[in-house]
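Have a look at this one.
Only one protein chain is missing from this complex, and each of the others stays in its spot.
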Amino acid sequence: MRNLLDILDLNREELQRLIETASDMKEFPGKYSHTCEGKILATLFFEPSTRTRMSFESAMLSLGGGVISMADAVSSSSAKKGESVIDTARVISCYADIIAIRHFKEGAALAAADKGTVPVINAGDGGHGHPTQTLADLMTIYSEKGRMDNLTIGIAGDLKYGRTVHSLISALSLFDGIRLVLISPEELALPPYIIDTVITPNHMDYIESRSLEEHIGELDAIYMTRIQQERFDDPSAYERLKDSFILDRSLMESAKDDCIVMHPLPRVNEIAPEVDEDKRACYFRQVANGRFMRMALIKMLLEEAEKNPAEKVIGLASRAVRMPEAEAGKHRCANERCVTFTEPSTEPIFVTDDGEHYRCAYCDKALAL
Amino acid sequence: MRNLLDILDLNREELQRLIETASDMKEFPGKYSHTCEGKILATLFFEPSTRTRMSFESAMLSLGGGVISMADAVSSSSAKKGESVIDTARVISCYADIIAIRHFKEGAALAAADKGTVPVINAGDGGHGHPTQTLADLMTIYSEKGRMDNLTIGIAGDLKYGRTVHSLISALSLFDGIRLVLISPEELALPPYIIDTVITPNHMDYIESRSLEEHIGELDAIYMTRIQQERFDDPSAYERLKDSFILDRSLMESAKDDCIVMHPLPRVNEIAPEVDEDKRACYFRQVANGRFMRMALIKMLLEEAEKNPAEKVIGLASRAVRMPEAEAGKHRCANERCVTFTEPSTEPIFVTDDGEHYRCAYCDKALAL
Partner (left out) sequence: MRNLLDILDLNREELQRLIETASDMKEFPGKYSHTCEGKILATLFFEPSTRTRMSFESAMLSLGGGVISMADAVSSSSAKKGESVIDTARVISCYADIIAIRHFKEGAALAAADKGTVPVINAGDGGHGHPTQTLADLMTIYSEKGRMDNLTIGIAGDLKYGRTVHSLISALSLFDGIRLVLISPEELALPPYIIDTVITPNHMDYIESRSLEEHIGELDAIYMTRIQQERFDDPSAYERLKDSFILDRSLMESAKDDCIVMHPLPRVNEIAPEVDEDKRACYFRQVANGRFMRMALIKMLLEEAEKNPAEKVIGLASRAVRMPEAEAGKHRCANERCVTFTEPSTEPIFVTDDGEHYRCAYCDKALAL
């Protein structure tokens, strides 16, 4: 049994295979309309995200499965009665064959996977990750550009809090010849730990910039993101930054003829509606791709769960070495956005890539030893 | 591909055909249990309306289709992040084969239909229209009275804000020999524009009255409505008017033996519970009819979308002439309840019935030229 908690739980070959399955589902939907018959997906959303939830639910219905849903798990559920994420996951494991969970705490999906007894998909955990959005992004790049290697990709907007950005950069690290152009206001720049743990070790080519105009002409793809009001404590900072980059028709004139425009949506002002009619704008096709990738993912995880119901692989096991349990029990993660910080019953797990530096497996923050 | 945005998107023959299909579905439900297999309905409710939403969802399930739902789209969706109705419609078009939308803004369903890529059903747009309730009303009149023509129909309660009333009067204008008895407090009288644009041009016979007692004896049907608290800015006005008309057992003694009692529900005090046992009370049968009419409608729209996926007919095209786009771009609708007022990315559309006077296609308000 496997989960999808982080985009790097999948390797390059698996990503490629998911894209192929999803493309086949797009072309021949009828072939898959009974694939998950008798199976149930639970969508547990502790943070509202209608489009992601509906994408999952539509995916499962299109595979012939059923759906049970907590659309607003924070206010209407056992959470109010003080229940932990872990208990919720164990209970919902009795009702569903697979769980898609969104939570405001970093690492919540891992906590659910660790104690639940069915496959868990991370549908967004705080500012940490959002791997199924990345699946949509990758399928879009592949289907629009015909390749995943040797691309110059601009990412503009909120690179600090944008979890879709963090997941995308991780995924791109698996491919060759990627050049990143990271465009943001200074306050919303990519966090240094991502440069240190993802970009540098993978020898990815990148530059940081404050200007979209300056670089638009070099790009094979521009990934626009929304400045997320809900991540700001200070409203005036949001007001000052929210319109930092606006992609409009005149800016698109400087872009290459085959530069695709992506966006995880929803957008506010950062892409002018006039761009929608541009054939290079592919954010609505990206939405459709997201649904097909979720179909392919659900199919894959359910098949693996059927093959190996007992053996549980929490994805990270494949890429990092775990600190022995007895030793791990002596430490706690100091990140207050981490699920282990507020839910003391979660088991502390720390992992290392180099045998020396450890990070929290839930939120990826470094552990100070 | 067609939508149902306004009850007049359907002509008399189409209404008749829908009633026949719905009646067949009522009698032989088993015949239709696989009609929409593999299809998905999305219910997008930006304003709560549990009964309407559940009626649509029950209808789709009974046709063998699947349902995805935004039960409380305002608070739990991308709307909070600032997304426009148009973007929501385009995104949901990637997840569903047909959309039923309720929205607090007039014309929101048209905005969704204009940019979405699947058929859209208006499940209520502000005070503007609510055509599927009217479908329920028409099937009820037909099945209870055996005809649609030559009827004296009383409508009592809130004729000002009651969108079900406005849609019903529009629909009745298609039939012959209808006499309307419009009963309301002065403050809640039928808006003059409906008299000017619907009743007068169609030569409908009508009287306005402040008394239910006075007219109950003449009626073939009495359509009671709730005074809608949520439409009042001033609570004292609501308190004064809420119990204007109460239909009770003693009043029913003055009614004809075959005078049917209708209500779009929910009711508060306007029909006493004691009337429920009267065989002329048919508001619960009306609820059941609504579900069958929604089944018939979903079937019809999905079949038409399959036949003509490309060609998009926004219903009004059939009955009014559109102002050329270049000219329309110079005007904006001045109605602040209109979706075009708050969502600047909606395309301005104006139409004319007489080649001279234009109205906003979204909210039907006259355009001052």
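Going by the order they are written in, the chains are A and B; count residues from 1 in each one.
Just so we're on the same page, contacts are C-beta pairs under 8 Å (C-beta built on N, C-alpha and C of every residue); 3 or more make two chains touch, one makes a residue touch a chain.
Note that this is a predicted model, so its numbers are computed, not measured.
Asker: From the list A:1, A:22 or A:42, which touches the chain that is not on show?
Answerer: Only one listed residue reaches the unshown chain, and that is A:42.
Asker: Which of B:54, B:195 or B:246 sits in contact with the chain that's absent?
Answerer: B:54
Asker: Among A:1, A:22, A:71 or A:361, single out the residue that touches the unshown chain.
Answerer: Checking each option in A:1, A:22, A:71 or A:361, the one touching the absent chain turns out to be A:71.
Asker: Would you mind spotting which of B:103, B:226, B:299 or B:359 touches the chain that isn't drawn?
Answerer: Of the listed residues, the one touching the omitted chain is B:226.
Asker: Return the single residue from B:273, B:309 or B:344 that touches the missing chain.
Answerer: Answer from the full complex: B:273 touches the omitted chain.
Asker: For chain B, enumerate the residues touching the unshown chain of the complex.
Answerer: Residues of chain B in contact with the hidden chain: 29-30, 33, 48-51, 54-55, 57-58, 61-62, 67, 69, 71-72, 226, 228-230, 265-268, 273, 284, 287-288, 290-291.
Asker: Applying the definition given at the start, please give the residues of chain A touching the unseen chain.
Answerer: Here the touching residues of chain A are 38, 40, 42, 66, 68-73, 75-78, 80-83, 86-88, 90-92, 94-96, 345.
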